[in-house]
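Please find one structure pasted underneath; my questions will follow.
The complex appears here without one of its protein chains, the remainder shown in place.
A, B and C label the chains in the order they appear, each numbered from 1.
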Amino acid sequence: MRRLTEFWRRYRRNVLAVLAFGVLLVVAAMAVFADLLYPQGPWEMVTRPFLWPGDRSQHLLGSDMLGRDVMAGIVHGSRVSLLIGVVATAVAFIIGTLVGATAGYFRGWVDDVLMRFTEIFQTIPPFMFLIVLVAIFKPSVTTITLAIGIVSWPTLARLVRSEFLTLRERDFVQAGFVIGMSNTRIILTQILPNALPPVIVTSSVIVATAIINESALSFLGLGDPNLMSWGTMIGAGRQVLRNAWYLTALPGIAILLTVLALNIAGDGLNDALNPRLKSG
Amino acid sequence: MIPLLQVENLTKHFVTRQGTVQAVDDVSLSIGEGETVGLVGESGCGKSTLGRMIVRLLEPTSGTITLQGKEVAHLRGEASKRFRRRVQLIFQDPFTSLNPRSTVGRILEEPLIVHRLGGRDERRAQVEELLRRVGLSPGAADQFPHEFSGGQRQRIGIARALALSPELIVCDEPVSALDVSIQAQVLNLLSSLKRQTGIAYLFISHDLSVIRYIADRIIVMYLGKIVEVAGHDSLWDRPLHPYTQALMAAVPLPDPQAARSRERVVLEGDLPSPVSPPSGCRFRTRCPHAVDRCAREEPALREVVGGRFVACHLVTAGDGPTDIGPGGPPPPAA
Amino acid sequence: MMSYIARRLLQAVPAVFGIIIINFFVLHLAPGDAADVLAGEAGAANEAYMKQLRETFGLDQPLYVQLYEYVANILQLNLGYSFRHNMAVADLIAERLPATLWLMLSAVFLAVGLGILLGVTSARFVNTIVDRIASVLALLCYSTPVFWIGLMMIVLFSVELGWLPSGGFETIGADFTGLDRVLDVLWHTLMPALALSLFYLAVYARLMRASMLEVYRLDFVTTAHAKGLSPARVAFKHVLRNALLPVVTMAGLHLGGMLGGAVVVEVVFSWPGIGRLAFDAIFQRDFNLVLSILVLSSVLVIVINLAVDLLYAWLDPRIEIR
Partner (left out) sequence: MSGVAPPLLEVRALETRFSTEAGLVHAVDGLSFSVNKGDSLALVGESGCGKSVTALSILRLVPDPPGRVAGGEILFEGYDLLKLSRRDMRRIRGGEMSMIFQDPMTSLNPVLTIGDQISEAIRTHESVSRRSAWRRCVELLELVRIPDPHRRVHDYPHRLSGGMRQRAMIAMAVACAPKLLIADEPTTALDVTIQAQVLGLLDRLKRELGMTVLLITHDLGVVAEWANRVVVMYAGNKVEEGRVDELFAQPLHPYTQGLLGAIPQAGRVHYTNARLHEISGTVPNLIDPPARCRFAERCAKAIDICHREYPAPFRPAAGREVSCFVAERDLA
């Protein structure tokens, strides 16, 4: 608890980061209360097509070519974005931390093998790999989430590995060996608490990347066909780009704001979790 | 009588991209119960590697380490854990040797938890006692390492090493990162702890003057080899190995008169690469007295006079230490 | 030097095998028979094609034989035939690759060039309004989805202002030659390359700023000042080159990502490269073509990475190439 308040005290100093946190709260609220806000769902044709934003007050952001409410689409789309962003990152986090920690802690041939393996995954152009995976395994929330997780873990694995490699050589970890700690205990009590902060910061950036990747998939028509996503809206809007560009612009702004907020919050986390400890 | 710790023919090689580094090569030494052995040498001489093998942070390439007659170099599991209670380590850098995310209390309690010593309250009491013994207030237990100065942190490191009441503590340059005035505090603390508990130290340092103050017996290393072993007084009065002589001549004395009056033996050149050390005597490339034989034959570490060992062809058993003045040339080869 | 390149290429061999094997398993883990996946479910799955697939990949054999066949075929660049395009897959890729390489080259040029410029400016005016604006700009570019900014650029520059062509590699039917053609291609490249570069531009700007500030704190910069050098000389001769090192490393790591981004950009701007080819192939369910593109792009990344490492070693003499 004391640490949490201390953390918030430091995070609060970055005004922009607090603002970003607010934006994320709003997006999260949209995702949670989507069914309350727009109980009819995003697919319902509620008005006349091609209403520009501001034309009618009850459809604030206008309507698309089928007369569906753009705002309803954005609110419901936040669900897909956040869900896939967070869960895919969790998948990447689990794989990345396991692989990276094992490689960095045990070093030697274990490290060599795991890192060669990671490098292979890093060499395959991630987005291409992503569309291939999703296309072959048929687009659904599950396949998309897993596929994004699979292309995102190498970054985390490398980060965790380098953290483990340096921390393992630190004197305080060596001291753990000298007082007779087991490997598990050293990893859990000495290394992990010190390795985690940069990993958490990077994870926030990976959530952002995952959201962009999901929207790009949907834009290309490889999203879950049963769900309304921001990328799907942009893909649909593209067909009428010349006449109704707001249909492309608005969901894009939603993505931009969310991703921007995540990145700024990541910077804020970084400052709050790694205060430059004064030495000497 | 069996010494507390006996090291025989210990060797450690590191394989690097440039080649195999012979960090420690065929080193033997012993440490008696309650004895302070000083290990001195310049960077790259292998003193830290040797220390880390003795506390079993590094696996020796070959050779044996015995603690009271029992082989310890390859212990596993519970036996290894029992060893940890008897031999501890104090680190050089007080800023990196304490976990920045643990409280001081937690850091000191950990050894007790790992070895299941005492219940929660007992451990708490023990932590307070440890803090008191190293001259810190019990309140320090709730603070984090970064709230302390370098000297205070080093005291915390010492308290951690004491927690398991070991018989031997390897001190790896424990005062090198500290200012002189703080260094004196730590050296005094280490010697008073020794008086109280009869603990043995292997004290590693590059600083001959610190070694001379704290050690009963001094071992001088050069490029992975022991070149000389002597009692602290006899080494200071009559260094026998040309390297020891040069090392002592190079130590700046805080006494302008003495500094000016002594002979200067400034060693030429740099330390050779430990990947391809010179043939024969490793010191010969910088030795002012080297002769042909030094390049051909590796000098063995031999006892010259009671308790004094030297690895140099030019110092022979027949020559008493009386023949050699401080800093003077060693006698000609027999 | 040559032996270094040879050794690096040798080291790349397991990676290439690994990539091929991963591809193979992706194919086999997919629901249904691999031949179905390869041939696609849509109309093109005629008997001749299925037969050719089964022969090429030995699909009736046990799995390990299939793996062997698959690897052997790819290593001989025997990638099969695309019935959709009526062309050998290898030829098809060779035809489309230059456009993608050109796009990437332009984007790398823009990203590295503008990124460094922005980063150096930020570092020079650190903590001033200039730095703030540059930082916000970088953060915006960093957070913008590439396909969306591409579309928005089309709206602004092609639809509303009519300044730039909305897509394609060159003006169809114009039959420009010589310099005119070069200018035409450049004109068409501008928007897609800029769209593709924005994200990376932001990364390099942020990295360059941090790196410059970091290097400015190093001792040898104080040495340089102590020699009496002018601030400009210190910046260009001593700081810049050292600060570039992490940017070069990053740029090398990003190539794969950029190749992926090229898919989206090529779709948005109707760019006739391998990204667009892969995208079309996916919807035509021509998975053999898709997987071949994937393998070849990965190999491409390995080769370019080697080139980047050589560049790095040239910039940093501490890296010994032997």
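The criterion applied here is as follows: contacts are C-beta pairs under 8 Å (C-beta built on N, C-alpha and C of every residue); 3 or more make two chains touch, one makes a residue touch a chain.
None of the values given here were measured: they were computed from a predicted structure.
> Of the listed residues B:74, B:120, B:146 or B:264, which contacts the missing chain in the full complex?
The single option touching the absent chain is B:264.
> Which of C:68, C:220, C:236 or C:283 sits in contact with the chain that's absent?
C:220
> Out of B:5, B:87 or B:182, point to the residue that touches the absent chain in the complete complex.
B:182
> Of the residues in chain B, which ones touch the absent chain?
The list for chain B reads 36, 42-43, 149, 151-152, 179-185, 187-188, 191, 194, 206, 208-210, 212-214, 232-233, 246-247, 249-257, 259, 264, 266-268, 270-271.
> Counting contacts across the full complex, list the positions on chain C that touch the omitted chain.
Output for chain C: 217-220, 222-230, 237-238, 241-242, 315-318.
FYI, only the chains that are shown with their structure count from here on.
> Work through the pairs of chains, note which ones touch, and then classify the graph as line, ring, star, complete or other.
line
> Can you compute the centre-to-centre distance for chain A and chain B, using the mean CA position of each chain? Integer Å is fine.
Each chain's C-alpha centroid was found; their separation is 51 Å.
> As a quick test, compute the distance in whole Å between the mean CA positions of chain A and chain C.
22
> When you check chain B against every other chain, which residues touch at least two of them?
Not one residue of chain B touches more than one other chain, so the list is empty.
> Would you give the residues of chain C that are in contact with at least 2 other chains, written as numbers and ranges?
If we look for residues of chain C contacting two or more partner chains, we find none.
> Spell out the residues on chain A that touch chain B in their complex, using ranges where they run on.
Answer in residue numbers: 170-172, 174-182, 185, 189-190, 193-194, 277-280.
> For chain B, which residues are in contact with chain A within the complex?
55, 57, 80-81, 84-85, 88-89, 91-93, 95-102, 110-111, 114-115, 146, 150, 157, 160, 163-164
> So in the complex, the part of chain A that touches chain C is made up of which residues?
The contact residues of chain A facing chain C are 116-117, 119-133, 135-138, 208, 212, 215-216, 219-222, 234, 237-238, 241-242, 245, 248-249, 252, 255-256, 259-260, 262-264.
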